[in-house]
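As you look at this complex, bear in mind that one protein chain is not there, while each of the others sits in place.
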Amino acid sequence: KEQVDMTGSVAMVLSGLKTDQAFNQYTYEGMLRAASEKGIKTAYKENVTDAEQVEVIRQLAQQGYEIIIGQGGQFGDSLATVAKEYPDTHFIFSVGKDTYGLPNMSAATVSYSEAGYLGGIMAAHSTKTGKVAMITGVFYANQAQMRDSFKKALHDVNPSIEFTAIETNDWSDTDKAYNATNALIAQGYDVLFPCLDAAGAGVAAATDDSKNKAVLVGSVADYAETYDCKSAMGSVTFNWEGLGYLEATGELTDGKSHVVGMAGNGISAIYNNLSSEGVAAVEKAKSDLSAGKINIPD
Amino acid sequence: MTYEIILDWLQASLRWSAPLIICAMGEIFAERSGIINMGIEGIMLCGALCGVAVSYYAQSQAVALFACAILGLVLGLIVAFLTVSRRTNQVVTGLMINLLAIGATNVIFSVLTVMRHKRATTFGALFPESMHRIPLVGPVLFAQPFTTWIAIFIAFIASFVLYKTRWGLNVRAVGDNPQATATAGLSVIKLKYQTLILSSIAASVAGGILTLASSGYFAAGGMTGGRGFIVLAAVVVGGWDPMRTMFACMLFGATDAAQLRLQTTESIIPTQFLQMLPYVITVVALTIMVKRSRVPKTWGAAYDGRRS
Amino acid sequence: MRTKEKIIKVPFIGDLIYSSGHTIVGILLGIFTGGLLIAISGVNPFLAYASMFRGAFNSLQSFSNVLVRSSPLLLGGIGVAIGIKSGVWNTGIEGYMYIGAIGATIVAIPELGLPPIIHILLCFIVAMLFAGLWGAIPGYLRAYKGVNEVTATIMLSYVAIYFTNWIVSGSPLAQEGAYFPMSLPFAKSSLLSILMKGTSLHPGPFIGLLMCIIFHIILKYTPFGFRTRMLGHNPFAAQYAGINSKKQIVITMVIGAMLGGLGGAIEVLGLKHRLYMEFVTGVGYESVAVALVAGGEPIGVMLSALFFSILKVGGATMSIETGVSSSMASIIIALCVLFVIGVGVADSKRLKKRDEKDPGKKTLSFKMEEAVK
Partner (left out) sequence: MNENSILLKMQDISKSFPGVLANDHVTIECEKGHVLGLLGENGAGKTTLMNILYGLYQPDQGKIFVDGKQVVINSPSEAINHGIGMVHQHFKLVDTLSVIENVILGIPTNKAVLDFGPAKKKLEKLCKEYELFVDPEEIVWRLPVGKQQWVEILKALYRDCKVLVLDEPTAVLTPSESDQLCRAIRKITEQGRSVVFISHKLREVIEITDKVTVIRDGKVIGTVNTKEATQSILAEMMVGRPVTIERKARPIIKEHSAVLVMKNVNAFDDRGVQALKDFNLTVHAGEIVGVAGVDGNGQRELSECIAGLRKPSSGSITIQDKQVTNVIADPSFVGFIPEDRQKTGLVLDFTVAENLLIKDYKEKPYVKNGFLQYSEIKKHAEHMIKKYNIKSPSGDIKVKTLSGGNQQKVVIARELDAQPVLDVASHPTRGLDLGAVSNVHDILLNERNRGAAVLFISAELQEVIALSDRIIVLYSGQIMGELDGETADQFTIGQMMLGQTTEAKK
C-alpha cells in the first residue's frame, strides 16, 4: 500500500450540494481558500445522505485526514461515533454546538441568535404596517433560535409589532418561496426576513415584485448583492466562508464549542436602504450585545 | 381584510397551478395513448434550468420557452425510444429519468456560475395595472401573470385537440385498443412517440414557466419538489379529461396556497399537519372521483405489436 | 422421455445466458457512457471507476458498506415485488419506512428493562404493525374503491414524511434543542448490534436477504403464494378459482407495507439510533426500481438491491477520491439502470418478439427439440 503524506489534510462532508448558495457552498469555499493559501490537502463529499454518514466519515478517517468537518446539524451523532473510533483525528461538528464530551471533537457555528437579534432591529425599523414575517425552509434548532431572538428584538423596539413565521419545507424551491412571500405580503406583512438558502432568491424576487408593498431584511447572504434585491433594507450576513477557513486551518480543533458572533467576524450587518435611525439602532444593539447587556441564549 | 385575503388566495391558487396545468395537459395525452410518462418531474426540472439559463443569456422569454420546447422534444425522444421501441418498464424508466435529471441539472448549474445570482427576466401580468383594481375579478384574474392565462388556454386547446381533432381521436383510440388502431392503418408506435414527445415538451415548458413566471431563479437540488408526481395524481383525479384535470390542478394549488396562509394563523395545529393538507385532499379527491373516471385500457402496458 | 427433459431444461438456461448477456452489455454501456461524462468533467474515468470498484470491494469493510446500504433496498424491494406478483403497484415504500420507523421509535425510546432480543423484536413488531395499518389504507382504497394505488401510495408517502417531521420536531418524542430534527435517543437494549468491528454492519442486510429467500419460498411453495401468483397472472381466473381477490390485494399490500416498515425500523435501530427527519430520502423510488429490474422475483431482488447499493457505495467513494461530483454518481446509476432495462431482457416477451421477427433463429428450446428428433 502506498504511503501518502497526510499532514495538513482536511476533509469536509456536506449535507447538501456544494453549490447550494448557502452554508455548504461557502464553508466549502472557505476550506478551498485555506487549501490554496496554506497548501492543505483536501477532500469532500457533498449531498451525504443519512444512511451513508458514518460510512463516509469513517472512510475519510481511515484515509488519514487529520481534520474532518461535518457540515450540518445532522452530522453530530455520526461524527461522535467515528470520533470514538479514531481518537487521533480531529472532528469538527460545524453548525452545531455539541462536542459530545470527546477531546477530539469540536463544534463551531456562527451565532444565529445574534443574527436574529440584529435582523429584528432592522425589521422593526423598517415596518410601516407593524407586521413582520420570517420565512424559512424548516425550523431546525438554529432557525428556531434565530426566530426567538428576532422576535425579542422586535419586541424590544416596539412591543406591538406582530410577528409570524412560515415554513416552505424546501430549501431550493424558489417558486414556492416566491408564492409563500406573496401570501405574507397579501396578509399585510411588509417586512420579510428570509432564512432560506438558495430558495431565498424567490423571496427577494417576490418583494421586488410587490410594488413597494414590502421590504426585505436578509439573513445569511447579502441580499442586495447576491440576489440584486432592490427592496432589501439590509442584511445580516453569515461569514460561513471565514468559518470554513478557520475550521480547515485547524484553529478550531481544541475540543471546545465555538460560536462565532460579531466579535469573531462571524456575522455582520449590512445596510442598504435602512433609515439612519435604524442604522443607529442596529449599531447600538451591536455594542449592547458585545457588552452583554442583551440577554439572548447562545 | 379577510375579503382581500380570500381574493389573494384565489389568485395564488391559479398562479400556483399554472405550471401544473401545462404539464398535466401533456401527460393526459401520453396516458391516453397508454404510456405513463413518470419522467415529467425530471423533465420539468430540466426545463426550469433551461428556461432560466436561456432567458438569462438570450434576454428573451420567448427564446427561453422555445429552448425548453426543444429540450423537451429531445428528452421525449429518449423516453419514447426506451418505453415504446425498447418496451422498458415505464415506471422504472421514468424514475431513472428523474434521477438523471437531478444529477444533470446539478452538474450543469454548477458550471453556470455567472448566472447563479442573476434574476432572469420574468413574465409580467397580461392586463394593464388599472384592470387589477377592478373588484373581485381584478386581483383574482387580471393580476395574473401572462402564463396563467396561457395555462388555461392550453387546457382548452388540449380539450379541443383531444375530443375534436383527428389526432385526438387517434390518441383516444390507441390507448384503449392499440391493435384496432393498428389495423385501422395507423402507426401505434408513431402515435405513442408523438404523445410522449408532446408530454415531455409540456413538462419542459412547464418547468420553464415555473421559474420564469415567478422568481426567475433556479436552485440546484431538485427545485421542482415533487410537482411531477402531483401532476400524475392530478391526471388520475381528473379522470384523463383536460377540463377536470385542470380543476384538479387548481384544487391542489388552492390547498397548497391555503396551507401557506394557514401557517400564519396562530392555530394549535402543527405546521406539519397543514403541510400534509394538499396530499390528503388529493387522496380524498381520488376516492371521490374514482367512479367517474375510466382508465385508458392499456394504461402502463407495453405495446406488443402482435395480435392480442 | 429424452425430448421432455430437453424442452424443459434447455430453454431456461438458454434464456438465462441470453438475458444475463444482455444485462452485462447494458451495464457496460452505462459505464461507458458514464465514463465519457466523467472524462468531460475533467477526471480520468479509469481512475474514477477504479475507485468506484475499490469503494465497494476493496475490503470486507467496504463490502460491509454495500451490505448496510442494501438493507432498506432489499426490504423495500421485496415489498414492492410482492405487490407486483399479485398485480398491484405498491409504490409507497418510503411512507411505510417512515411510519414503521415511528412505530419502532415509540417503543425504542423508553427503557423497558427488556432483554435486547425481546426489545428489538418488540420494535420490529410495532414497526410492522404501524406500517401495515398505513399500507392498509391504499390497499383498502384500491381493492374496495378502485382507487389507483400508484397515486394513492405516493401521496400518502408525502403525508408520512410530514408526519415524521412533526414527530421529530414537534411531538413529545422530539429531542429538544437538537441541531437537526431528531427524536430522543433510543434505549440501549433496542439497538441492533454491530456485527463487525469498525463498521456499521448490523443484522439488517441479512434480515433483508433472509426475507427475500423466505418470500421466494412462500411465493413458490405455499398456498398463499400460489394464490398471490394466480392473482397477479390472471385476476379473472383467480376470482373463478374462488379467491377473494380484494382481500388478497389488501393482504399483499399490507405485507409489502410491513416489510417496508421493518426496513425503516432497521435503519433507525441499526444506524443512527434515533429517528431523524428525512432518514430514507429517495429509498422508496429506488425500491420500486430494484423490484422492477428484478422482474418482481424475490431472488432477483437480492441481486438488483446489491447492484444498486454497489453503485451507491462505489459512487460515494468515487466522489471522495476523485472529486467527481455526487450528482455525477447519480447520473451513472441512472444510466446503468436505463441501459440495463433498455438493452437487457427484463421482459420475457422480448424473447418471443425476437423469434417472431427472425423465425430462422428460433429459441434454443426449439433447436434442441429438432436436434433430438
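Every chain is named by a letter (A, B and C) in the order it is written, and numbering of its residues begins at 1.
Criterion: a residue touches a chain if its C-beta (ideal position, glycine included) is under 8 Å from a C-beta of that chain, and two chains touch if they have at least 3 such contacts.
Since we're looking at a predicted model, the values are computed, not measured.
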Shown chains touched by the chain that is not drawn here: B, C
Options B:85, B:183 or B:265, residue touching the unrepresented chain: B:183
Contact partner of the left-out chain, one of B:61, B:147, B:170 or B:215: B:170
Touching residues (missing chain, whole complex) on chain B: 164-170, 172-173, 176-177, 179-187, 294, 297, 307-308
Interface with the unshown chain - residue positions in chain C: 3-4, 7-8, 220-223, 226-227, 229-230, 233-234, 236-243, 352, 355-356, 359, 362-363, 366, 369
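Quick note on the criterion: only the chains that are shown with their structure count from here on.
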Contact-richer chain pair [B-C vs A-C]: B-C
Chain A and chain B: spacing of chain centres that average the CA atoms, whole Å: 34
Separation of chain B from chain C, taking each centre as the mean of its C-alpha atoms, in whole Å: 29
Centroid distance [mean C-alpha coordinates] between chain C and chain A, Å: 37
Touching two or more other chains - residues of chain A: 17-18, 169
Numbers and ranges of chain C residues touching at least 2 other chains: 162, 165, 169, 325, 327
Footprint of chain B on chain C - complex, ascending: 41, 89, 91, 141, 145-148, 150-152, 154-156, 158-159, 162-163, 165-166, 169-170, 285, 288-289, 292-293, 325, 327-331, 333-335, 337-338, 341-343, 346-347, 349-350, 353, 356
Touch list for chain A against partner chain C, complex: 11, 17-18, 43-47, 49-56, 58-60, 63, 72-74, 76-78, 85, 95-98, 138-142, 169
Complex interface listing, chain A residues touching chain B: 16-21, 133, 164-180, 182-184, 186-189, 197-199, 201-202, 204-206, 209, 226-228
